[in-house]
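Reviewing the structure listed below.
With one protein chain removed, the remaining protein chains of the complex are shown where they sit.
Moving on to chain A:
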Amino acid sequence: MKYDIHFTLNHEEISMTVAPNRTLLEVLREDLDLTGAKEGCGAGECGACTVLVNKKPINACLMLAVEADGKDILTIEGLSQGTELDALQLSFIDNGALQCGYCTPGMIMSGKALLMEKPAPTEEEVIEAINGNLCRCTGYKKIVEAILAAALKEDKS
């Protein structure tokens, strides 16, 4: 048994048929070739697969694809437009907030969700927002700084 689903993905309308046991992450990576969201654990423990569903950060490895029906989904690929990067992406680069880059898409999407909800978060709020995203390289300091710096920039502009 398969299900027809319709959703918005990175500002485009998508219609597809999916098996009920497939996760959103599998469908994004394998069927739609959007490999920015990573599988680090497959169990909702690391946050590397974080995407936004109706502006909320979700572990795509824990969400079934059928649940995407009617939703608005944003992945890291939808955050930039061609060579135009989002302010948060630029801030990650400027602040040295990435190393190996494997947690980076998930980390940025968690940060983005926070900034969409709270344009001027406190440091504590930033830490709370990315607490479900594991990074083994950076020690988190520059990630927190990058999110705060992006917030400040948005605030000024």
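Keep in mind that, in the parts below, contacts are C-beta pairs under 8 Å (C-beta built on N, C-alpha and C of every residue); 3 or more make two chains touch, one makes a residue touch a chain; residues count from 1.
The definition used in the following text is that contacts and distances are computed from a predicted model.
The UniProt record for the undisplayed chain lists the protein name "Xanthine dehydrogenase, molybdenum binding subunit apoprotein", from the options "TonB-linked SusC/RagA family outer membrane protein", "PTS system, galactitol-specific IIC component", "Protein argonaute" or "Xanthine dehydrogenase, molybdenum binding subunit apoprotein".
Only one residue in the set A:53, A:66, A:98 or A:151 touches the chain that does not appear here, and it is A:98. Residue in contact with the omitted chain (choice from A:18, A:37 or A:148): A:37. Of the candidate positions A:16, A:62 or A:85, contact with the hidden chain is made by A:85. Although one chain is not displayed, chain A still touches it through residues 29-30, 33-43, 45-46, 48, 75-77, 79-80, 85, 89-90, 92-94, 96, 98-105, 108, 126-128, 130-144.
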